[in-house]
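Here is the structure we will look at.
Omission of a single protein chain aside, the complex is shown with its protein chains in their original locations.
Moving on, here comes subunit A:
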Amino acid sequence: MSSRRSRSRQSGVSRITDDQITDLVSKLQQLIPELRGRRSDKVSASKILQETCNCIRSLHREVDDLSDRLSELLASTDTDSEQAAIIRSLLM
């Protein structure tokens, strides 16, 4: 226990230990495709956070791009039957 640094001295404030942070950060690492294969002690925490930021930014860009394409596609197509087919195939 002495090796673990914690901020548990303050009463009434929720404890955050370094181990908790490390656990959460390694959980994040598993989610990011670029970092998934590497061992967790070889990748620094700030690198993981940086890759997380990049990942979120690129996902935002993808959503923007897809919304743009959808908007153009809606302008060109019109049939209701197409949408019914989409709904059916996506929900089954």
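As a convention for this text, contacts are C-beta pairs under 8 Å (C-beta built on N, C-alpha and C of every residue); 3 or more make two chains touch, one makes a residue touch a chain; residues count from 1.
Following the convention adopted for this analysis, contacts and distances are computed from a predicted model.
One chain of the complex is hidden; its UniProt record names it "Transcription factor IBH1-like", one of "Protein YIF1", "Ammonium transporter", "Protein EARLY HEADING DATE 2" or "Transcription factor IBH1-like".
Considering the complete assembly, subunit A touches the hidden chain via residues 5, 7, 13-14, 16-18, 20-21, 24-25, 27-28, 31-32, 44-47, 49-50, 52-53, 55-57, 59-60, 62-64, 66-78, 82-83, 85-87, 89-92.
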